[in-house]
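Notes for the one structure printed next.
All protein chains but one are shown at their positions in the complex.
Naming follows writing order (A and B), and every chain is counted from residue 1.
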Amino acid sequence: MKRLLPFPLLSLALLATWLLLNQTLAAGHVLLGAVIAVGGGLALALLQPPGPMVRRPAAIAALAWLVLVDIVRSNVAVARIVINPGHRRQTSGFLDIPLELRDPAGLAVLACIITATPGTAWARYDSAQSVLTMHILDLVDEDTWIRTIKDRYERRLLEIFG
Amino acid sequence: MSATLLAGAIAFAQVLLALAMACAAFRLLRGPRAQDRVLALDTLYVAAMLLMLTFGMREANALYFEAALVIGMLGFVATAALAKFLLRGEVIE
Partner (left out) sequence: MSHAAGLPSFVAFVIALLVVLGAVLTLIGALGLLRLRSFYDRVHAPTLGTTLGTGLVLIASLTLFSALQSRPVLHEILIGVFMTITTPVTFMLLVRAALHRDRSAGRDPAAEGASRSQGRPPEPRPE
């Protein structure tokens, strides 16, 4: 089992993608999808990716929900800034944030979260000092932003990727 | 009644998306720098993809979905390659 499905989650995702693309649950397509899923898993195993240890599905679900809520909230905030930028002064800028998160997979997830949220963008990461530089559209209170990133995201990512 | 409402809403959404594409096209032509143009291209293809989806809703035809998926995938590859080109001056190193 382990040899046939070295990455069960990836294989499951491939099977789901295949069935969704074909809009069917017919036995033939399930079989074909299963072949693709197993083949994809074996192909990835040949690449020998450094397998990140993912734990705590509950924490992952909580983080996903949090990110969804934040994306909706910042959509509204950025839309407001775009619609009337006239009366406000230039408030965007870069901000340095020291991180405790070291795991590459965790950092990748953090980068995706920050960039996918309107109003914040990942600019660069200094791995020697583990300092993240990000660009923020509405940089009024730097401490609030630092606390947001560290408390809301980094703490949970440390729990998940540890 | 519900058909008229839906048709009107979809047509309105299509006008908005076309306007969004026009904004992106303006930034694409205007620049001023290469990164602005690539960003505009990204916005352009996302709006085009959504336009395809609304056409699919209008015609109740699932084929438009395939077109939207292809636009999304090719758009991503194009923008990523262009960004990579800006980063290094060449795509394949």
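The rule is short, and it goes like this: contacts are C-beta pairs under 8 Å (C-beta built on N, C-alpha and C of every residue); 3 or more make two chains touch, one makes a residue touch a chain.
Small disclaimer: the values here were computed from a predicted structure and weren't measured.
Annotation: of A:5, A:30, A:71 or A:105, A:71 touches the absent chain (contact as defined above). Here one chain is not drawn; of A:29, A:56 or A:135, the residue touching it is A:135. Contact residues of chain B toward the unshown chain are 1-10, 12-14, 16-17, 19-21, 23-24, 26-27, 33-36, 38-40, 42-43, 46-47, 49-50, 53-54, 56-58, 60, 62, 65, 68-69, 72-73, 76, 79-80, 83-84, 86-87.
Considering the complete assembly, chain A touches the hidden chain via residues 17, 20-21, 23, 71-72, 75, 78-79, 81-83, 85, 90, 92-98, 100, 111-124, 133, 135, 137, 142-143, 146-147, 150-151, 155.
To be clear about the criterion, only the chains that are shown with their structure count from here on.
The distance from the centre of chain A to the centre of chain B, with each centre set as the mean of the Cα atoms, comes to 23 Å.
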